[in-house]
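Here the complex is missing a single protein chain, while all its other protein chains stay put.
The block that comes next holds subunit A.
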Amino acid sequence: MSIWEYANPTRFMQTSGKLLPLVSVLSFACLIVGLVWGFFFTPDDYRQGSTVKIIYLHVPSALMAINAWMMMLVASLIWLVRRHHVSALAAKAAAPVGLAMTLIALITGAIWGEPMWGTYWAWDPRLTSFLILFLFYLGYMALWAAIENPDTAADLTSILCLVGSVFALLSRYAVNFWNQGLHQGASLSLDKEENVADVFYFPLLVSIAGFVLLFLALVLLRTRSEIRLRRASALISRERLS
């Protein structure tokens, strides 16, 4: 039993079919608990007032926006090395989800920034690098959409993902050099003594779990429909030949 068994589409469809309802229900449960707890049962921050509560959407979506790209990078590498079609389709499926996460992070950040910084948008390094990440997602999806042959499309988008990762990372540090930021440092980290206060911390963890599971559910769902789409087009072309 190894993970490579799931490279077989039939095997993947079986397991993901069982997994999908479970993951979706868990994700909705976590999201509802995390968001309701966060929005209604935590105190207001003494400086930021109730605007602090946008953290329950902003932080998890920003986290997933970056992790979605990481997942695409790993899936692209697997496709380039081992040529498993499920892997390429999973990378394709993750891109729009990652794009949506980036957009949520940008929009919630803008909504929070208006009362706090007095502006919806500032050319702050973190904000700018997220905008750049957004553009990378757009380019990646446009390349997928433009190429007809699915294998060539998977190859080329994988290469783009590899090169893009390097340059996205480079941009991340370049913008630090370019402008000093308004954005605060990381709110959560594993090696730091001081994180956000516990009252905010636990609901935040629950909603992060909800977002991770939501991402997983959406990617599984989209990968399944990509596989079905691939099967349908194979059937159609076989029909046409006979």
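Note that in this section contacts are C-beta pairs under 8 Å (C-beta built on N, C-alpha and C of every residue); 3 or more make two chains touch, one makes a residue touch a chain; residues count from 1.
The working rule: contacts and distances are computed from a predicted model.
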item	value
Missing subunit (named according to UniProt) among the choices "Transport permease protein", "Membrane protein", "Heme exporter protein B" or "Energy-coupling factor transporter transmembrane protein EcfT"	"Heme exporter protein B"
Residue of A:C30, A:A88 or A:V175 touching the missing chain in the full complex	A:V175
Touch with the omitted chain, as defined above, among A:L73, A:A110 or A:I132	A:I132
Subunit A, residues in touch with the chain not shown (by the definition above)	132, 135-136, 138-139, 142-143, 146-147, 152, 155-156, 159-160, 162-164, 167-168, 170-171, 174-175, 177-178
